[in-house]
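Removed from the display is one protein chain of the complex; every other protein chain stays in position.
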Amino acid sequence: MPEIDYRNSEKTVYELSAVGRGTNLMPECDVPKTALPGALLRKDTETIGLPGLSELDVVRHFIHLAQRNFSVDGGFYPLGSCTMKYNPKISEACARSEGFAQSHPLQPDETVQGNLKLMHDLQEWLKEIGGFAAVSLQPTAGAQGELTALLMMRAFFRNCGETGRTQILIPDSAHGTNPASTTMAGFETLEIPSDEHGNLDLAALNAACDDTVAGLMLTNPNTLGLFERDIETIVRCVHDCGGLVYGDGANMNALAGVVRPGDLGIDVMHYNLHKTFGTPHGGGGPGSGPLGAGEKLAAYLPGPLVRRIDNVEKPDPGYMLFIPEKTIGRMNSHFGSFGVFVRAYAYILQHGAEGLKQNALHAVLNANYLREKLRGVYPLSHDRTCMHEFVLQGKIEGSSVRAVDISKRLLDYGFHPPTIYFPLIVPEALMIEPTETESKQTLDAFAEAMKAIAQEAVDRPETLHTAPHTTPVGRLDEVRAARQLKLREDDRKVKDNLNKA
Amino acid sequence: MDRVCERMREKKCVGILINPIAGMGGRVGLKGTDGMENQARALGARPAAHLRATETLCRFIQLMSQATDFPLRWLTCSGEMGEAVLKTAGIPMNVIEIVHTVTGKSSAEDTRRAVRGFMAQKVDLIVFCGGDGTARDICSVAGISVPILGIPSGVKMFSGVFATNPVRCAETMLAFLQNRLTTVQTEVLDLDEASYRAGEWKVKLYHAALTPFEPRYMQSSKALIENVDDTAIRAGIADYLLEQFQRETPALVFLGAGSTVKSVGDRWGIDKTLLGVDAVVDGECIGGDLNEQQILALLGRFKARKLVLSPIGAQGFVLGRGNSQLSPAVIRDIGCSNIIVIATPAKLAKTPVLRFDTGDAMLDRELAGDGYIRVVTGYRRRTLVKTML
């Protein structure tokens, strides 16, 4: 094993730390002190082991780290299935209002009427956009929304006395979280193949539908970026056998203002506020995955929800929390990602119905335009009009490069790689979602880069095999990371740099 | 874990084995070269294996020179069973070690001796040039203790250990030696050459083998693709079956042939035969490699029963290839609804359609269902797969 090369790497907080250095942010104690319960304290010898840094050390360190990170603010992120669109800055200003940021989740309803109004309106708007009877904002991310929906289905069938319904049907192009949520909710997964057009195989669906089916989890547009043309037949097929249809709203970006999943017969669906409604991804969260439900499942939503009370004697309506009648219970500590609600609320209010529809139209236009630009350069998974994203194959005739090589090379051209090897049914998949906020210039530049890379794949494949070359680090040894686990700073470094209080 | 780390620090070690006469039979219309070398030569066949092997190694050396430097040890046999090709490819003598010297014409026994030599030196990978016959010879010694990789040059290559061509083979070698690949269990199959030459097509399963594996990616979250551990998937399948059997309590479970079903047996702690149909009662194997009569006799004794089968990769036969003991009479007695088909997702990816050929057309239709059957592909996970008659 070669020694680790530390040149060019940013020191960790422990490597920067010095004994005795620190900040002094806290006031002196202004009350008489009480004797500390000695037996419960960390022992004198047991220091916590936090670093000692000056405020400038801290700021400079995290700025250096920021400089080593790709972001939407910094560049184009054609990451399929993730909808990396622009995050409006106005939302940040709004979310930091003290009334929002400093209100406590356990305050009585009458003291947080502003928050409740905001949650109520957002609920109502999401109902309207998705075509549902009720919306709960509680799930904290799309995956939690999924799990919540499945738990609701389970409770529904238990209430109906249909405990023999143990199967959840999942298309083979589904998001990987779908089967995981299924087993978490106590169901079993039955995977349904796709047909040659990239849609769900109807004959297979028919063969699968029987009285053991609790439901179908369907992403529409699917992960190939294709709209399920037979959506109404699919929904009818599942409903006819007594099952329910869950819509994975991950791709709602292409549908807001275009079609309401509720109108297509979907019984329950999660929205990803951090996709469709432009709230930031935060480098891996927080997300927010509100759940819309039709009449059958509305009473099972996790609470509390917000209700409006119109009072004739007061000019303003009042708002109060309530728990749905047959609720499955709470999915987290409070109401979900409230800070994200504020941003989504601001986003919807800024756009209105027509603005949301235009977003969808432009998202689909951009995807189709880029797809057309790349036709003939890389094989298309399915040659038909796509929605907001499409899938190419990272294969070049006469070259040994793979999707991973192409995606890494894009970094050298200043673009974030697309999603790769997903969906699984397309070999060497490159999944591209440009979003509506990217300009024609950016799309053209990206297409040019993809063409240049295709040429390099033939001329000098090794450049691609070893890409990226311009990032702070090159391809990382993931096998070493998993085998020689180092998930925290060395004890020695921690101890050497202890800041003796 | 410590052992793994230790291994990583050591020089990697590759064993190279060339069957010089591999593929000769095919060129002149013979169905395999086993025992037919003289006839093949008489018909004008010339050895070609060394060319394929040289192509692979030259490409490998080229790739290695571009990659970050890492030292390698090469083990091989003398002369045309390896040494000659390594020299042609320009590999310096000081990193080559001869573990077996061939005297006279090379034979299957030379292959086995060489493999023993490789294993004594703890090779990381055995790369061989040959066909199914060579793979069988190697696996008869190596089993699943060392991964093997075939440079395709035989007449028949039904086994799952072959790269698609010499260039891909070189890439796979490099990737594996750089720890970028994992291993997967696969099957070594071969045609019964005697019956094949007589016009009968009979594929038999001979061994389980370990081979480098381009990780099959699985998505566990929106963009997180991960490398799937084949062993864990097999364990998941086994656990799920066990869970079902605990609920349904069949008195008698038959486990069919093949490495997928064998790993179910392994997970249950049963000494399952690789090639045969075994019977399990109360968690104990009460009979290995049973024939039709023995199976029927057991069926007479137990009412609640299940049969676990896995298709042959790529071809997709669930019944009718290599398991003739599961005759129509046996299947009817067991009952179609008591058959559980299992397969890893990696195997299914290569096997788009499942087939049944019991010799009883009516039964085949019943087994094929309405065009799709449910295949267990993981813990609490099944996949609907197309069937064809």
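Should a chain be cited, it is by its letter among A and B, assigned in written order, with residues numbered from 1 in that chain.
Here, contacts are C-beta pairs under 8 Å (C-beta built on N, C-alpha and C of every residue); 3 or more make two chains touch, one makes a residue touch a chain.
In this section, contacts and distances are computed from a predicted model.
Of the candidates "ABC transporter permease subunit", "(2Fe-2S)-binding protein", "Probable glycine dehydrogenase (decarboxylating) subunit 1" or "Urease accessory protein UreF", the chain left out of this view carries the UniProt protein name "Probable glycine dehydrogenase (decarboxylating) subunit 1". The hidden chain makes contact, of the residues A:Cys82, A:Ala298, A:Ile406 or A:Ile432, with A:Cys82.
Interface note for the absent chain: among A:Pro108, A:Pro315 or A:Gly398, the touching residue is A:Pro108.
Checked against the full complex, the one of A:Cys160, A:Ala353 or A:Ala452 touching the unshown chain is A:Ala353. Residue A:Val494 is the one among A:Ile192, A:Cys209 or A:Val494 that touches the chain missing from this view. When the whole complex is considered, the residue among A:Asp240, A:Asp263 or A:Asp383 that touches the unshown chain is A:Asp263.
The rule we apply is simple: only the chains that are shown with their structure count from here on.
For the pair chain A and chain B, the distance between C-alpha centroids works out to 40 Å. Note for the complex: chain A touches chain B at residues 1, 79, 81-82, 142-143, 172, 175-177, 179-180, 182-183, 187-193, 203-204, 207-208, 250, 400, 419-424, 462, 465-466, 477, 479-480, 483-484. Across the complex, chain B meets chain A through its residues 1, 4-5, 8-9, 66-67, 167-168, 171, 179-180, 217-225, 369-372, 374, 377, 379-386.
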